[in-house]
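First, the structure itself, so that you have it in front of you.
Of the protein chains in this complex, all but one are displayed in their positions.
Coming up: chain A.
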Amino acid sequence: MTKLVLDINNLVVSVGKKPKGANIIDGISIQVRERETLCLVGESGSGKSVTSLTTMGLLPKGTLVPTRGSIKLVGEEVLTATDRRLRQLRATQMAMIFQEPMTALNPVVPVGRQIDEVLRAHTDLDAKARKKRILDMMEQVRLPQVERIFASYPHRLSGGQRQRIMIAMALVLEPKLLIADEPTTALDVTTQKQILTLIRDLQRDHGTAVLFITHDMGVVAEIADRVAVMRQGRLVETGPLETVLRNPTMEYTRNLLASVPSLVPRQPREETREPIVLEANELSKIYKERAFFGKGREVVAADKVTLTLRKGRTLGIVGESGSGKSTVARCIVRLIDPTSGGVRLAGREIADISRRLLQPHRQKIQIVFQDPYRSLNPRVTVGESIAEGPINYGVAHPDAMKRARELLELVGLPADAVSRYPHQFSGGQRQRIAIARALALDPDVLVADEAVSALDVSVQAQVLELLDEIQKRLGIAILFITHDLRVAAQICDEVVVMQHGRVVEQGPAAEVLTHPKEAYTKALLDAAPGRNWDFANFRPVAEGVGATA
């Protein structure tokens, strides 16, 4: 039996110092051993991050307080440790990496010095020995040109490189425990794959125990030895990876797994002869940076993108960050003006007409944005938000409000929600409201820009279902922008794969996502975490193929 590194026993974390505060963490017990990766899985609000911050002693002082239980790190109690002792333990015995590599590093200090700080705080090494050790560690996390990166500021590095720096910083003193809190969630799939491999390799070399926090079942399938499922501060189920994925004992775990969209595209729908509602023709967007003196810089965000969308169909644009997929969507909706090329909406060219002439056409194309927490005005009632569009187009206020009620019912919310404010709804409900708002103008085309990316899988599944249902009922065409191939596989009829502003490959979803022709599409599919697991059917994909063949 390997050594027990982290032993959390019956931990309770409550709000505030008062004894009657609500429990955010309610009696969870988990163990992580040497060389083992425990994945702590759960949806937002399940308490997985609070658990990790409690372990590190990094809870915001006074707002969240551990009230019962114990956390033992290699046998030493952490909850009762002094601040001084906690500081000694951090980085030497336990270290943590965070979700957002873009903001986790201090922007005004070179990254090498930020790693150096760990060594200066915890060791007596001289400057030369410290630098040698840092460069060595930077090579271990497979950073190129370590000398140059050592002296670089964070904003010069990519997201993946920054996360490597964070990992180097965390592991430079060979801690016994590494806590990774959604370390790859903000990264592109190809980078995610590299980081996951890196964490696993380093763990093997150093014998580290890893507590890996994630909401992504795909990532779990890639990296976990054991899985602990959390929900609302309680532990639902723990077990070895295979057992949890194959034979989940709890209803919640089953539902969670069943909501994970499959990478295998859904049954293709029949080709239609319906009219084309949206066409983009060689659409380009070039951003020019003007300089006061000297030459400006040009960034090609979209390069000659051509696509067509028929009534009642869904076209997906997939790609990693910076691929230009959102730029294309925004040019099509004319939120930004394309530099060149054409957009035909229901037979009318709209790419270059003036804002005033565009106005009557705006109602034919509506957009739903990524973040439901920020895309609705917090000071306006839901009903007024939905009715605003129709009122702008001359509908009388009472009629528009009546329509708002109907739409709320259409998206599965109670009609009386019209008089409430956005903050009274959950993320999934808000995204339903955003969809209702978009539908209020009876558009021909609905543009969904990463519309389900911020949602938990179970909510995501519901919203996808809703979009599907609305499409069947109203015959609306959907332009679906996403970075998530699983989501694309489940909702799109056709897909366009973009990279660096260009279309790499396009065609029927079933074709492109199963038999990709281009190397980039292949790489994307290959990097999709958990591609070998068919979560909804509780078996590896290979077995499923065997069973149906």
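Methods note: a residue touches a chain if its C-beta (ideal position, glycine included) is under 8 Å from a C-beta of that chain, and two chains touch if they have at least 3 such contacts; residues count from 1.
The rule is simple: contacts and distances are computed from a predicted model.
The listed choices are "ABC transporter permease", "Heavy metal translocating P-type ATPase", "Cytochrome B6" or "Hydantoinase B/oxoprolinase family protein"; the UniProt protein name belonging to the chain that is not shown reads "ABC transporter permease". Taking the complete complex into account, A:Leu89 is the one of A:Val13, A:Ile28, A:Val50 or A:Leu89 that touches the chain left out. One of A:His155, A:Arg348 or A:Lys472 touches the chain omitted from the figure, and that residue is A:His155. Across A:Glu117, A:Glu388 or A:Asp442, the single residue that touches the chain missing here is A:Glu117.
In the full complex, the hidden chain is touched by chain A at residues 56, 58, 86-92, 95-96, 98, 100, 103-109, 117-118, 121-122, 153, 155, 166, 169, 292-293.
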